[in-house]
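Missing here: one protein chain of the complex. Every other protein chain is in place.
When the chains are written out, they are named A, B and C in that same order, and each has its own residue count from 1.
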Amino acid sequence: MNTFGRTLRLTTFGESHGEAIGGVLDGFPSGFAIDPSVIEDALERRRPGKSRLTSIREEMDYVHILSGIHEGVTLGTPITFLIKNEGFRSQDYDALRNVYRPGHADYTYAMKYGVRDVRGGGRASARETAVRVAAGALAYEWLKTMGVEIFTYISSIGHLELEDTLWNQPSTPEYLDYLRSSRNHIPSCPDQALSEQMAEIIEQMREEGDSVGGVISCRVVGLPVGLGEPLYDKCSARLASAMMSINAVKGFEIGDGFRMSKCRGSEVSDEFYLRDNNIRTKTNHSGGILGGITSGEDLTFRVAFKPTSSIHKAQQTVTTQATPIQLEIQGRHDPCIALRAVPVVEAMTALTLADFYLSLLGSKASASQCNSI
Amino acid sequence: MNTFGRTLRLTTFGESHGEAIGGVLDGFPSGFAIDPSVIEDALERRRPGKSRLTSIREEMDYVHILSGIHEGVTLGTPITFLIKNEGFRSQDYDALRNVYRPGHADYTYAMKYGVRDVRGGGRASARETAVRVAAGALAYEWLKTMGVEIFTYISSIGHLELEDTLWNQPSTPEYLDYLRSSRNHIPSCPDQALSEQMAEIIEQMREEGDSVGGVISCRVVGLPVGLGEPLYDKCSARLASAMMSINAVKGFEIGDGFRMSKCRGSEVSDEFYLRDNNIRTKTNHSGGILGGITSGEDLTFRVAFKPTSSIHKAQQTVTTQATPIQLEIQGRHDPCIALRAVPVVEAMTALTLADFYLSLLGSKASASQCNSI
Amino acid sequence: MNTFGRTLRLTTFGESHGEAIGGVLDGFPSGFAIDPSVIEDALERRRPGKSRLTSIREEMDYVHILSGIHEGVTLGTPITFLIKNEGFRSQDYDALRNVYRPGHADYTYAMKYGVRDVRGGGRASARETAVRVAAGALAYEWLKTMGVEIFTYISSIGHLELEDTLWNQPSTPEYLDYLRSSRNHIPSCPDQALSEQMAEIIEQMREEGDSVGGVISCRVVGLPVGLGEPLYDKCSARLASAMMSINAVKGFEIGDGFRMSKCRGSEVSDEFYLRDNNIRTKTNHSGGILGGITSGEDLTFRVAFKPTSSIHKAQQTVTTQATPIQLEIQGRHDPCIALRAVPVVEAMTALTLADFYLSLLGSKASASQCNSI
Partner (left out) sequence: MNTFGRTLRLTTFGESHGEAIGGVLDGFPSGFAIDPSVIEDALERRRPGKSRLTSIREEMDYVHILSGIHEGVTLGTPITFLIKNEGFRSQDYDALRNVYRPGHADYTYAMKYGVRDVRGGGRASARETAVRVAAGALAYEWLKTMGVEIFTYISSIGHLELEDTLWNQPSTPEYLDYLRSSRNHIPSCPDQALSEQMAEIIEQMREEGDSVGGVISCRVVGLPVGLGEPLYDKCSARLASAMMSINAVKGFEIGDGFRMSKCRGSEVSDEFYLRDNNIRTKTNHSGGILGGITSGEDLTFRVAFKPTSSIHKAQQTVTTQATPIQLEIQGRHDPCIALRAVPVVEAMTALTLADFYLSLLGSKASASQCNSI
């Protein structure tokens, strides 16, 4: 339930406003030199309060590594990290103790567990994703040594949608540079002009006490042929599950996805040809997956985020005693949750792909292959 | 890899053109009276050759139950069923022995396993889904005794899309009757006029040797609050994984899905209110899931299918020796794979939800609750 | 529940007196040439009616392979095999329909499942072990290509116990020949004279309508260092679980086992030294396991079997209506179940070790390493 993965397994713990949140990453290769600053960097990208577009809460996420790394090198034992919960104002949540917020897990958790931690949503809070980002940063470091690079970026906010005619084509170095540039923008959309328009929309939402949804796109380059297991552990199936496990995600599509359902077969046939003596496809409508297994083409997928459910506008709801009530949520909330989810999508992608990759190599191969000592 | 589920587990086996395909369903409640004809009925709905819109191959799928049911009652032991492979023309595939078909798993399987069963795609063939349909029929029978009903129907073929303003509303008996009527149409779209237009498009694709994609929609009514486990086994996450494991699926969305990414929070807030003394939501943009757990509202989701990859038009590809070649696929293929996938989506839905439901009740409760002897 | 293993997974099905029993073996390497006669050979060793010492029932166990092997080579897909149930006399069990046999699973299964297949014990019958033997034969064939050999033999029947001063020593070729000779004896004890005495005891038990217990010893040579996962998947822990899953097993010990609890540390210290330039131990009290991981020394363990619970002597018991009754079991039963369990212990050993070995090599390495085409 609170564990993700098979060969590489992340178990997370901690309530949003408890003492700390954290995770245990088991199955990571031994003998791998890790610079802990990669974790801080990844968390920094997720942190609220970074720009005026996100929540103005100051979550200082210092990661403390408790086990699994000694003298800068992984031991092959579980890597455990803690992130203290500080700078919270649990009193913001006192008003919510006896009410079910629309769109949140308040009601379903209360029904399922009989008891509920109202402080900031408990486990259902997006704060838990900080742990995923920390673990994902480690997985990504390992993937990089295998030649894998992950590009994650905002492709739409509300009705503002990135035009991207190269989405279903094999990538070029120029195109990858373009995607890479998204990191310099807030929101991290590669098209700078569009990014600025997106920023305006989000600012407007904040002013109106409203929120807006968005889509995150992801492209992974450098994967080998063969990641994924038939028939129920397809790479696409596990990625879908990984993405749907992120707060506020409502949709997942791979390659051309839903657009493909409107096409003819002759329009989206990814014909095979030889590129640099490798068997590759001329186009990539399939998104780098054939029969659930990576084909060596870029892996591409999109993830749909709903607008933040916490808005300042008045909403009708009921109390825990089932009395109708009007609710106006106070506090500092992100007007567009998709913005901060970019490193979370990257992290879940890294964890999913590293899991498959390590299973392909086996525990022996992975240990020695990564042994950089 | 070839096993689906946790508490209720389906293991499938058999190559498309081997002697037989089949499955082992473990964890099914004991003491449950089963009429085997429900399996035949479900398979009949999936069978090709049923109308001129699907492949004209005659797959006679007789299910033979080998274990787990004695004197019409489940024993609590694994239920095993076999479907013989008959009426195939493996020679159709001889021409494909040395070529990688675009859009198929030929290339990735060959790379992953070194050896490949060319007869009909082996395990990667959609034929394997017959096993899912058989197992799903059993799971659905059990769910029905818990008051659950599943509506699965075609909501779009190519650019023909069902208008459905009630999608994100709580269902009424009239609306459910409307959805139920889809079973009388081919394609099984509830709007009869639209269904006829869809049929024309598909017929046109067959004549042109082309194919077309589609979307299957699903609504589940009668679920309790509380199915799904935080944080990585959310009901939505496992459903996504279940659907992405079906051949040709490229996208999944729950509730308003991708549409929600274009909305404001105030537009899609599912406000709580009291309906028949239960806490329910006025609208259902969320698709019956809050925090990954069923909320008691209807569960709604959509699944995108790509057009069939096997088309008769000429395609460029390479041989297994990496020589470029032009390919014209012969044989009998479905011009729209989504049509036959309707019972497969229903089956995977039933298996996923029964799995969660049985885990909620525990092995003791489920055995006694269903004990009809 | 009915699935064994992680990387190499066996799912078994079928009631003792149903139509058939069988299994699905998933995760077996692809491209591996298999001679199906190895399965028949293994089953032949398990078969009752082979000598006057075992049950005189004639179980003809023909294995039919349904999937996973094509033209003599494994496909990497699930290998499914069926064994028809023939030659049974279910009427022997009619008298037992309403009574709980002491020592059997009748009572616990009836309580757990509410319904019970009285025909021959259903799933609880030792007949299910034929499936394990078939799957284990395949696993063993693969292990042999990695240089592994398994020696399984009877080391005690009742109070007759094999004297074996070389048990906790590294093996020599002569000693292995001695162990290998056990296959020529019934019971398969390497000491021929002792084997004959054991045969007399068992014959006496049959005449008296009684039964007797025994111990099976196992030695595995040729294992690499590194099989087993800390901390809860130790090789020793999984072997123990595998053995305890066999019918009638009541004890498991590794290396010197219970004897070690009576020793001083200085008596059982397995000192390291160099043998053929490998780090090995002079003695092997530990049984080839250190910290739960194979050390490269021979893996040695013993498994205790209780006497067959089905005896012809009168026993007090109760009916399913809780009425006290005197029971005299009729029918053909093995006076010493340990005798026929020798290939079952071998099979479960092979399945457990192949599972760990394949996990060490990874799916990629195992497929190519075994690819003999």
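Methods note: a contact is a pair of C-beta atoms (placed from the backbone, for glycine too) under 8 Å apart; a residue touches a chain by one contact, two chains touch by 3 or more.
Bear in mind that the values here come from a model prediction, so they are computed numbers and not experimental data.
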{"item": "Candidate in contact with the missing chain, chosen from C:L53, C:I69 or C:A105", "value": "C:A105"}
{"item": "Touch with the omitted chain, as defined above, among C:D26, C:D61, C:E141 or C:D270", "value": "C:D270"}
{"item": "Option from C:S171, C:S188 or C:S286 whose C-beta touches the chain left out", "value": "C:S286"}
{"item": "From C:E253, C:D298 or C:D355, residue that would touch the chain that is not displayed", "value": "C:E253"}
{"item": "Subunit C residues touching the omitted chain (full complex)", "value": "1-4, 12, 100, 102-109, 111-112, 123-124, 128, 156, 158-159, 205, 210-215, 225-226, 229-234, 236-245, 250-258, 260-274, 277, 279, 281-282, 285-287, 290-295, 304-311, 313, 315-318, 322, 324, 338"}
{"item": "Positions on subunit B contacted by the hidden chain, ascending", "value": "77, 226, 229-230, 358-366"}
{"item": "Absent chain, residues of subunit A that touch it", "value": "1-3, 9, 11-15, 18-22, 24, 26-27, 30-31, 66-68, 70, 73-80, 82, 112-117, 119, 122-123, 363, 367-368, 371, 373"}
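By definition in this document, only the chains that are shown with their structure count from here on.
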{"item": "Geometric centre distance via CA averages, subunit B-subunit A, whole Å", "value": "27"}
{"item": "Of all residues in subunit B, the ones touching two or more other chains", "value": "1-3, 12, 112, 123"}
